[in-house]
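Here the structure is laid out as structure tokens; the discussion comes afterwards.
Removed: one protein chain of the complex. Kept in place: all other protein chains.
Right, chain A next:
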Amino acid sequence: MNNKTEEQDLNLVIAGHVDHGKSTIIGRMLADTDSLPDGKLEQVKETCRKNSKPFEYAFLLDALKDEQAQGITIDSARVFFQTDYRQYIILDAPGHIEFLKNMVTGAARAEAALLVIDASEGVRENSRRHGYMLSMLGIKQIAVVVNKMDLVDYDEDTYNQIVEEYTDFLTEIGLEAERFIPVSGMLGDNVADRSGNMDWFEGKTVLEQLDSFENAALPHNKPYRMPVQDVYKFTKGGDDRRIVAGTVAAGELNVGDEVVFYPSGKKSTVKTIEGFEEDKQHKVKVGKATGFTLDEQIYITRGELASRADEAEPQVSARIKANLFWLARQDLVKDKVYHLKLGTAKVKARLEKINRVIDASNLNQDEAKEKIERHDVAEVVFKLDKAMAFDLAGEIEETSRFVIVDDFEIAGGGIISEAMEDEQSWVREKVMRRNYNWEQSLISREDRAEKYNQKSTLILITGEEDVGKKPTAKALEKRLFNDGKVVYFLGIGNLLYGVDADIKNGDNGHKEEHLRRLAEVSHLMLDAGAILVVTAVELTQSDLELIKTTVNPQQIETVWLGDRVTTDLEFDLHIPEFTSEAEVSAQIKGLLQDRGIIFRPW
């Protein structure tokens, strides 16, 4: 382990069809480079002796009992070994189709791949599928190892046929192998040492090929991106820093840079770059887990994507087109709610459209398929519950990749190829512009909440006509006012004839613009620290979504009044019947106390 340039260690994945000899090649590399800890080889040989099995190089990896019983690699084991040039971390990827998700786990972290094909069996289904997965996962350096050459008498023609067939396949999926190498893992031909059995081959050995792979470069020269993991305020010991924490996904950030957070569009300036027990930094580069403080206290949360105002901005949308691979037993279907996770953002997502499904083992395409099954690859459109910030594949890979969570499990992965228009796009753009240009006060949201002893909140009271929404809202306003709260009842009519005076009356097509203006006015009132009470007839979920685009969703409480619920609204409180406005306003006050919006005495 001495004399290795530690900077150069390389993550390598070995993929290929089941039984084509991946583990044997790894075992051989470990043994031939003297990379095994002293105890390991003896331990495995001893296990073989006890079980009366001949020793095989593959057993070095199969350290687990149940794995040996099945005789297949079930997981992406991590194995370390070194050549004279550098250290390698091998991520072994099981070739059995059952374990594609393990193959993906191993391959996704690799900087280069060896794809193993059995010379006697030729190109098989998973030789192709693994090649396809490597291309989707973004692995660009690939060498193909044609193994078990001893079984075909080291025949050059057999080798050439495989090279030709697999080269054609790789070309179709847009990949190119750096090299093909004929080897025998069992006997050691062309792994560490040049084979005397294949004089016709003049290329590199496997180890020489590994040493010629380059370390994957982090995206230094791309626009700065950092998914916000959290905003920390640890007050212990008088610490008053408020630190935006995350790992830099691309580019770099300097003290004094203007940062913009998306999808909110909020903007501030970097005051300090924070660390622990290290010299003050003025710049932080890609790959670093870091944190910074801001000049002005803006309210942002986990899931926003930090970028620089002087660089290209990320995409923001609630509809995306993507290329996707599916790993779960349960199909990916329409009309089901999934979670999509990208960077640190997590949003609800629905499958809107399947453009085409591809069988990765033979590249057959199906444009009529209505669901996506395990191991399928597909081009799809997702509709998201709320907008998310991201980049497109080909621009910044790191922030274009997402996973889909189904029933608590990561079920598939995808790469965004296009940001599509969605219903709220027009409002969101206005909101982002507003946030971007927002004039920051010296008084923060927290300051106001502390002063007024309340969290500013929009209370939306809705229901059918004539169920008593307005009297309830006014009674609630009075009650909270008497309690000393900063509260305001905003009558819709007061908006219609003032703020909305330029919109033609009775024109239904303008409902969304009315809602947008209502939401903007609400936003101002909430920023001033108030509890705002608004009534609306039969509010729908999509109305609420539009309001949420403008007003922070965590600052909205919805109440449905009356026993008949006539829309799809997912409300916070339902009051089916009541005898007096005093009673119902007491119930709503209870909700506010439950949510910690106002104080509840013991």
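The working rule: a residue touches a chain if its C-beta (ideal position, glycine included) is under 8 Å from a C-beta of that chain, and two chains touch if they have at least 3 such contacts; residues count from 1.
Operating definition for what follows: contacts and distances are computed from a predicted model.
Student: What is the protein name, per UniProt, of the chain that does not appear here: "ABC transporter ATP-binding protein", "FtsW/RodA/SpoVE family cell cycle protein", "Ribose transport system permease protein" or "Sulfate adenylyltransferase subunit 2"?
Tutor: "Sulfate adenylyltransferase subunit 2"
Student: May I ask which residue of A:Lys140, A:Arg179, A:Lys271 or A:Arg302 touches the chain that does not appear here?
Tutor: Answer from the full complex: A:Arg302 touches the omitted chain.
Student: Looking beyond the chains shown, say which of A:Gly265, A:Pro314, A:Gly413 or A:Gly529 touches the absent one.
Tutor: Per the contact definition at the top, the residue touching the missing chain is A:Gly413.
Student: Of the residues A:Trp200, A:Phe234 or A:Phe599, I need the one that contacts the missing chain.
Tutor: A:Phe234
Student: Please identify which residue in A:Ala31, A:Ile89 or A:Ile492 touches the non-displayed chain.
Tutor: A:Ile89
Student: Could I get the residues of chain A that touch the absent chain, sorted low to high?
Tutor: Touch with the absent chain occurs at residues 1-2, 6-7, 9, 36-40, 47, 50, 63-66, 74-75, 77-80, 89, 101-102, 104-105, 107-109, 137, 218, 229-230, 232, 234, 236-237, 239, 241, 243, 245-247, 274-277, 285, 287-289, 291, 302, 327, 339, 341, 344, 401-403, 405, 408-410, 413.
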